[in-house]
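Heads up, one of the protein chains got dropped from this complex, but the rest are sitting where they should.
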Amino acid sequence: MSKVFESCAEAVADIEDGATVMVGGFTGRGTPSQLLLALREKGPKNLAIVRNDASGGWKNPIDVDILIEAGMVRKVITCFAVFGSPKKVSLLERAAMDGLVEVELVPQGTLAERIRAGGAGIGAFYTPVGVGTEAAAGKEVRVIGGREMILEHALKADFSLIKAHRADTLGNLVYRMSARNFNPIMAMASRTTIAEVENLVDVGGIDPDEVMTPCIFVRRIVPTGKVA
Amino acid sequence: MSKVFESCAEAVADIEDGATVMVGGFTGRGTPSQLLLALREKGPKNLAIVRNDASGGWKNPIDVDILIEAGMVRKVITCFAVFGSPKKVSLLERAAMDGLVEVELVPQGTLAERIRAGGAGIGAFYTPVGVGTEAAAGKEVRVIGGREMILEHALKADFSLIKAHRADTLGNLVYRMSARNFNPIMAMASRTTIAEVENLVDVGGIDPDEVMTPCIFVRRIVPTGKVA
Amino acid sequence: MIIMGEMMSDEIMARRVALELSGDCFVNLGIGMPMLVSNHIGTGKQVMFQAENGILGVGPRAEPGMEDKDLGNAGDEHVTVSAGASFMDSATAFDMIRGGHLDATVLGAFQVSEKGDLANWKLPGRKLGSYGGAMDLAAGARKVIVMMKHVTNDGLPRIVRECSYPLTAKNCVSLIVTDIAVIKVVDDGLELCETAPGWTPAQVQQLTEPPLIVRNVSSWPLSVS
Partner (left out) sequence: MIIMGEMMSDEIMARRVALELSGDCFVNLGIGMPMLVSNHIGTGKQVMFQAENGILGVGPRAEPGMEDKDLGNAGDEHVTVSAGASFMDSATAFDMIRGGHLDATVLGAFQVSEKGDLANWKLPGRKLGSYGGAMDLAAGARKVIVMMKHVTNDGLPRIVRECSYPLTAKNCVSLIVTDIAVIKVVDDGLELCETAPGWTPAQVQQLTEPPLIVRNVSSWPLSVS
């Protein structure tokens, strides 16, 4: 069965109400905007989103915010909820204040590691990050190697929407520059990973040493070309 | 200060008695044989070695076994201690039976993850691997996500001896094919990582997207050329 | 004492195991006998083999003279890679395994219990053994297929009530392919599914410690032997 889909709409057609969805990208770089637009069009409700910088202030106009705006999101797990001037209220913060969206704030490295753990079959891990802060609230604390650490659990999702620079038709992926960010780890952490790709090449078109996400982690590919 | 050393002897000159040393490679591929030869020559005692396949049976003649044979090793943390025919007694097993070397046997994926955790500042993690077996003896068991898991701790070392296919003079590394294996994670897990490299290029000679071990993890490089 | 049939060869067992690997799947073959399975994948199947030393897409063995010093599988054989292969470090190779991304693994075994416990890493009474990646594969792959001779060199059953050998993982095996039978681990025990040519269910039972459930036994497909 071919992994290559003709349109983003087909690729996201089975994302239903209540799904947990990871979305790659950082400040718009490596963000699967075309898949997000298709998901908004499809319109499932009560989504839980896992995302580095959900909401506001960066220059990229098409991001998870379009789903929040459309009232499709019930929860966001993220590390950025407020941007730029600390006094500016973001779309996400507004939705949270209105009781429309629940926000779980996670330190960025812990977010990355929880996602990786989800993909790697690790149940939970101890990290020194966040000890003695709000990020540790309600979490188990243990001294390991003389240092206080908190227990953090793996994150998994039903779908990951990611973006890659290059793919072969088997689903091997290569990212470019700082557009890599959360995409490779999110590719591992979901039941179904859908990649929007700028360039599609034949099998054999990527040197095995250069593959950044092996095809085992990718279920669907949509060639979208370069989108500004 | 340049990271480039002229000889393996200089590069390992400060590995002293009692040091913990990680050694990359898998069945000889990616094994830093030249550094191991230099270390045997230097001759520190009571070393603790962390290594995938310490001891015996593979085709590669120059491996951690040469240090065990020389009586320099007090402990080996590994996942292979017996090879090929289960009835054959390996050098390591013989040394263990004679009470000369302590062996800590670790499942291979747990070994890799413990090394990665050491490099990544993760104190410990829960894994389902080994539950209900000798590998779980004395370890905490906890149910996470409905599955029994055991707690495994990070591994760190004083030195990592690794091998790469290509390096620039800053210490950025590229590995080739299945010679990558444990080398990238060991590079992260030690205070001092020493890389034996087949090809040395100028800074700028490696595409930033192709770097597999960023230079921050590497302290010393020894260009040794290709050794069979 | 009853007259037994002939034990199937390793190659025939490998052919039988290969039938279990359906199209478009990712599979790790354990060191030793399981590695034979890769030679028997039918055409039209898109099976990709993983090697835990960091290869997804292991191909056939390298032709003599064509070996690459940096390219070998976890059993130290010179191999090639198939189109669309990728290399990765050991941590990522085991993320794949532990994370449940492999559809199946084929492992050798010393013993399998009636609950699907697996013992394949150490001989009893021996000071040391080798875990290798077996514990990870047994705990992580979606389906664990054991490929082993039905009895030991001394004629003792390897399919037992309780493993007397040190365990690799509990309750992990789904299917056992031996040189005389195919046995499925089901909720209520071990179900005999197929017998090799020349073998009756009673004969297989004779060489098996726990009672086998016999509901619908067929003969090993002719294409295999």
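We call the chains A, B and C, going by the order they appear; numbering starts again at 1 in every chain.
The rule we apply is simple: a residue touches a chain if its C-beta (ideal position, glycine included) is under 8 Å from a C-beta of that chain, and two chains touch if they have at least 3 such contacts.
Keep in mind it's a predicted model, so treat the numbers as computed, not measured.
Listed by label, the shown chains that the missing chain touches in the whole complex are A, B.
Listed residues A:V4, A:L37 or A:A135: the one in touch with the omitted chain is A:A135. Shown as candidates are B:G71, B:P208 or B:G225; the residue that touches the absent chain is B:P208.
Checked against the full complex, the candidates A:V82, A:I144 or A:V201 give a single residue touching the omitted chain, namely A:V82. For chain A, the residues touching the absent chain in the complete assembly are 26-30, 52, 58-59, 79-83, 86-87, 90, 92-93, 96-97, 103, 105-110, 112-113, 115-116, 127-135, 165, 175-185, 212, 228. Remark: the residues of chain B touching the chain excluded from display are 1, 116, 118-122, 168, 170, 172, 188, 203-204, 208-209, 211, 214-217.
Going forward, only the chains that are shown with their structure count from here on.
Common neighbours of chain B and chain C under the contact definition above: A. At the far end from chain B, in terms of centres built from Cα atoms, lies A. A straight line joining the Cα centres of chain A and chain B is 33 Å long. With each centre defined as the average position of its C-alpha atoms, the distance from chain A to chain C rounds to 36 Å.
Across the assembly, chain A contributes residues 120-122, 208-209 that each touch 2 or more other chains.
Annotation for chain C: residues touching 2 or more other chains are 87-88, 94, 97-98, 140.
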